[in-house]
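Note that one protein chain is taken out, while the other chains of the complex remain in position.
For reference, chains read A and B in written order, and residue numbers begin at 1 within each chain.
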Amino acid sequence: MFKRATNHQEPAVQITVDGLPVTARRGDTVSAAILTAGCVEPYRYTAVNGTPRAPYCMMGVCFDCLVTIDGIGNRQGCLIPVSDGMVITRQNGKREIES
Amino acid sequence: MSFPESLHAAYDVIVIGAGPAGLAAAATTAEAGLRTLLVDENSAPGGQIYRAITTSPLKNSSILGKDYEAGNDLVHTFEKSGADRLAGCTVWSLDRERVVGLSCGGEARLIKAERVIIATGAMERPFPIPGWTLPGVMTIGAGQTLLKSSGLIPSGRLALAGQGPLLWLYAAQILRAGGHIAAIFDTTPLANYISAALHLPGFIFSPYWTKGLGLIREVKRAVKIVTGVTRLEAQGKNKLQTLVWEAGSRTGSIDLDVLMLHQGVVPHVNLAMAAGIKHEWDAIQLCFRPVLDESGNSSIKGIMIAGDGAGIGGAESAAERGRLAAIDTVANLRPDALAQIPSRDNVRNRLAQTMRGRAFLDHLYRPSKVFRIPQDASTIVCRCEEITAGEIRASIAIGATGPNQLKAYRRTGMGPCQGRLCSLTVTELMADERGKSPEEIGYYRLRSPVKPISLAELASIPQDETAIKAVVRG
Partner (left out) sequence: MNHTESTNEYDVAVIGGGLLGSSIAWGLGRLGQRTCVLDEGDVTKRASRANFALVWVQSKGLGLPEYTGWTVRASETWSKLSDEIKAQTGIDVCHQRPGGFHLALSEKELEDRRLSLRRLHNQPGATDYKIEILDHDEVKKQLPHIGPDVVGGTYCPLDGHVNSLRYLRAIHSALKTSGVDYRPEHRVSTIEHRNGEFKISTEQGEIRAGKVVLAAGNANMTLAHMVGLKAPMSPTRGQILVTERTVPFLGFPLTTIRQTDEGTVMIGDSREEFIDDTVQNLPINAVMADRARRMFPLLNQLNIVRTWSGIRVMPKDGFPIYDQSETCPGAFVTCCHSGVTLAPNHAFDIAPMIAKGALDLERVGAFSARRFDQIQVQSSGYY
């Protein structure tokens, strides 16, 4: 949905989104990285009616950017910077927990 | 990120939010020798207006503009001041005793301050049109955040819709960054030009006048503009495909990949409301704002509010209001240090200058009722719980008189955003439907945690005997 406007000088950061390798840039938030990768749509499905959603506000207020990061669900992707090796999983409905 | 070793157990001043108000306030109290902690949810300082000012990949001002650069001074001054900063840290609780609940790296802590300055700024006003929850529809603020922090511009066909200075600024920035905008749908009600004209003299002498006109001219040269827009509907199956629009009797549709919406900003009141601070309805800016004295003191002793969270005034006035709150704090906690910081009169004068032209902008960009109160029954109002305008009206018909009974009936405001994206719409819709003022209808009763925290974090808060006895009772 987004592309880089400039010849980006920031170092690359390798993450995976739903198992796919994605190259992000230092300074990207998780949401920015997913929106730029373009390989995964929709961003998530809601916990209430299972409708597709994507980040709306990018400033931490709307909670439409929720993703699972390194096994922890319902995290605000728009507030969390990417880091090398981060494993991101899209959410399909309600939060899942493991015992 | 986690709590640093150097963090103190208590502070003279805790400032919440590292935008212009928070940076200026924290720098000023720290310069006066008060032990100051600045807490912010983002990893880098700047707030929304100066988002990613220290880390943006757009290194020169040719895209983002000179005003953005002003954030550098605020950050530098802050960094020299000796205040502590906690980045990537969420404030989830604030009580009347000024105990601040913090969450950082999966750990929760309570830290007490003599003074708390809330500088949580503004958020974009909800823009509840049919289809606004579709992937591909986002706010202009969101687009600008992606531009500032990652140098991103939309790919595919983009349109902007709405009104306000940010719309024109972002449009210009996108064009300068090499992006393309298929169309801009301007929702400014034509009648606003007349009501705003009364306030034109103040505006002409403000810096907004030339800057604003220049931006609009720059954008109009390159983009098709539809003015007087009266209806917008985003359509698409699993993502945005088409925007259908009406402007009076003119109608049309346009295929899009990204639609960005914006109709001004409103104070982000959740933390202040949850703390129990008294708020009132601002009939001009069409939002709730805290009841404050001239320095920013709220109805709760020792808790102040500065910046756009105190009522929308823009970035420059936010910084001055942050300084005013800081000066009042120093006057109370360390009056002998007042000589080391700017005088109240100077700050007041600068604040007055920065507020020039505000009335004109408030009137010109007062959003139209049709975009604040959804007319289509199927339009979602509460994005978290997926509750529509029709369901809210049906709830009023069976007896909901205000947001809190509605919440019980329909769960509006009970989701993770805790009413941030629906509360204003709910209040205005109920007021409209019931023939009451928004003030009479009121707001959701908010409580901590204002942002979700894990059960493990909450469980780690110190317990006491009384608390245990209140829970464990056989």
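Convention: a residue touches a chain if its C-beta (ideal position, glycine included) is under 8 Å from a C-beta of that chain, and two chains touch if they have at least 3 such contacts.
These figures come from a predicted structure and were not determined experimentally.
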Check the options B:T77, B:S299 or B:S448 and report the residue that touches the missing chain. B:S448
Determine which one of B:P20, B:G71, B:G164 or B:G402 touches the chain that has been left out. B:G402
Touching the hidden chain in the full complex, which residues of chain B are there? Just list them. 93, 95-96, 99, 101, 110, 276, 395, 397-405, 407-411, 414-416, 418, 441-442, 445, 447-449, 452-456, 458-464, 466-468, 470-474
Mind pulling the chain A residues that touch the left-out chain? 47-48, 72-74, 93-99
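Please note the rule applied: only the chains that are shown with their structure count from here on.
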Roughly how far is chain A from chain B, going centre to centre by Cα mean, in whole Å? 22
Residue positions on chain A within touch of chain B in the complex are 1-6, 8-10, 25, 27-29, 32, 35-36, 38, 41-43, 46, 48-49, 51-64, 66, 74, 78-79, 81
Spell out the part of chain B that touches chain A in their complex, as residue ranges. 41-43, 48, 52, 55-58, 63, 88, 123-124, 132-139, 141-143, 145-147, 149-156, 177-179, 238-239, 257-258, 268, 383-386, 415-417, 420-421, 451-452
